[in-house]
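Below is one structure. I have some questions about it.
Note that one protein chain is taken out, while the other chains of the complex remain in position.
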Amino acid sequence: MSDPAYPVTRHDYAGDAEELERLEAALEGGPKGAVAVSLIAVALLMIGWLGMYFLVFLPRGTVG
Amino acid sequence: MATLAETIPVPRSEPAISAGKLQVRRLVVAHVWVAIAAFAVACLLGVWQMWARSPLEAPAHTAANYFRSVTMHGVSMAYVLTTFFIMGFGYFTAETALKRPVPGLWLAWGAFWLGIAGVLMAALAIISGNASVLFTFYPPLTATVWFYVGLVLVVVASWVWCLIMIFAMQAWKSANPGQAVPLVMFATVANAVMWLWTTVGVATELLFQVIPAALGLNGMVDVGLSRTLFSWTLHAIVYFWLFPSYIAFYTMFPRAAGGRLYSDTMGRLAFILFIIYSLPVGLHHLLMDPEHSNGFKYLQTFLTALVSVPTLLTIFTITASAEVAGRMRGGTGTFGWIKTLPWGRPMVLATGLAFLMLFWGGGGGLINMSYGMNAMVHNTSWVTAHFHLIFGGTVVIMYFAIAYVMWPTLTGRSFPSMRPLNVQLWLWFIGMMVMTLPWHWTGLQGQWRRIAAFDYSNPLIASWGPWVIVSLIGGIILAVSALLFVWNLVTLHRSSSPRFAVVEVPYAEAVHPPGRLPASLNGFGLWNVIVAVLMLLAYGYPIAQFFIDPPPQAVVHRLH
Partner (left out) sequence: MAINEQAILNSELRWAAVVGGIIAVIVSAVLYAAIAMHVNPPSNREYVDPKTLHLSAEFTEANLGTRIDPDGRVVARLIATQFEFVPNCIVLPTNREVTLRFATPDVIHGILVTGTNVNTMVVPGYVAQVHTQFTKTGDLLMPCHEYCGLGHTQMIATVKVVPPEQFRPDAEGRAACGDAR
């Protein structure tokens, strides 16, 4: 009997034909969602960095 | 959302682990409880520190107490919580992933007790007030020698752990020739290799400069050299802390989410890139120091930009793994997979919250490393915000999740409900955001670090007061979360919690489980050579300069 707090469900079992079918279906079409989330995240990071650099840091005066 | 009603226990074909019967059970539990005890004490001290800095009256508020507390808080969080947790998790991984007894258990116990002796020595030194040098202990400020010796013992204990991990992996490879080392163990040994490289800096500083000064053998110390040697350790140490969390992202989260790891190869590459790029970049902590040239500082900025690469790669690989899991559970469309993930499982929830904090903490880090821009933030509360968010947030929230995964296996009991675990994780996230976001703002206003009290009669400082109180509220929420974490683990030691017998190996399967791997992805020979080259490039002259053209030394300032 497995840990009832972490139930092993049909969703979790790895290796049988049913899981492989669902896996193939999930991979079809490529990682569109991950690309979207990652692009959004790094776009926000870039905007943040560029904003800080040109709008906050440089206007405060030179340093050297 | 997964519910207990969905349970259809399906046994795997490989041998399962008998819960509560791991050989390393007591070793792991001992290490992790020591880590948690240090963590809990440090959380409470942190709340007091924020209270002391706020406009509100705090009890026992003296400079001596404040700096004792900051030293204890820093040492507990940075050296004790981390080292002991990592050691314990490593032993757990070695037995469960390699499915064989961990070699040298007697040595592991010896190292544990050595570490305990070191912790007690350092703690007593700090409490006495003769070691208020903070966890960064910059000379020429010099504490009692017992403080440093205590830290040395903890580091030596960790070196024993490193050797056991390396040996365990080598023994498994000999017994399984041509096979891929399980990713979870590969990453654990990567961490051990990185730790051995990075501790050289602080060990050299302690053995040749600081301890002789503390013993009265040197009256003078080369401060530029000591800061440079300490900086050698200072960056890769944070990756030492971070590895367990990334190990959980790659090897536990995909399984908890009900899917697979998108790419095992990228997992190995990420950990390798961390080793080679985190070690040479310690000098970026010295961007505001006079003793290094702009040329070497720019090189550091460039290399530090490269160490952001494995994190940026990880973001994609883990998000892709989440997408696979979400789609396998029925999610459709570009974002539909997010909803179908089993957020009720602590490992999944913790990973999501960790990524949210990684955005802010990592973003802050990109600003810190940007050469001249470091001048805007160095030694302000912005820096305090950055490392609390990235370490206290992203890294430590995964430590909680890892503990929640290990504990049923170690104790043979299961959590009756996921709710207190998830509540604890949410409280940690909310507390961390509430505490650290205001620090970014006040830091940009010039609020500086390591101050026992602020003079709120000054108008600029007065404007920070409300934000300091907001941070304090965040800290109180964190303390509540910390106590709830302790309580959640304690419940599994009580006989009133339900028992269970067998648990599956908690590690994720990759979409393409690795077959034969090239030696470079299954061992560290090549990477050690590359590290040596990069360290020479980044640190060779910066250290040699202190011997070629020695600067004037500073007088040792003993604290007692």
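The letters A and B name the chains in turn, as written, and every chain counts its residues from 1.
Methods note: a contact is a pair of C-beta atoms (placed from the backbone, for glycine too) under 8 Å apart; a residue touches a chain by one contact, two chains touch by 3 or more.
Please read these numbers as outputs of a predicted model, since none were measured by experiment.
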Which of B:158, B:317 or B:351 contacts the chain that the document leaves out: B:317
Of B:224, B:254, B:364 or B:438, the one touching the omitted chain in the full complex: B:224
Residues of chain B in contact with the chain not shown: 63-64, 67, 132, 134, 138, 140-141, 222-224, 227, 262-263, 265-266, 286-294, 297-298, 301-302, 305-306, 308-309, 312-313, 316-317, 320, 366, 370-376, 378-380, 445-446, 448-453, 458, 460-461, 511-512, 545, 551-555, 557, 559
Residues from chain A at the interface with the omitted partner, ascending: 20, 23-24, 27, 30-31, 35, 38-39, 42, 45-46, 49-50, 53, 57-64
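The rule is short, and it goes like this: only the chains that are shown with their structure count from here on.
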Where chain A and chain B are represented by their mean Cα positions, the distance between them in whole Å: 21
Parts of chain A lying in touch with chain B, wherever the complex brings them together: 1-15, 19, 22-23, 25-27, 31-38, 41-42, 44-45, 48-49, 52-53, 56-57, 60, 63-64
Residues of chain B touching chain A in the complex: 2, 4, 6-10, 12-13, 19, 255-256, 258-260, 262, 312, 315-316, 319-320, 322-329, 334-335, 337-338, 342, 345, 359, 362-363, 366-367, 370, 372-373, 375-376, 405, 408, 414-418, 444, 498, 500-504, 509, 511
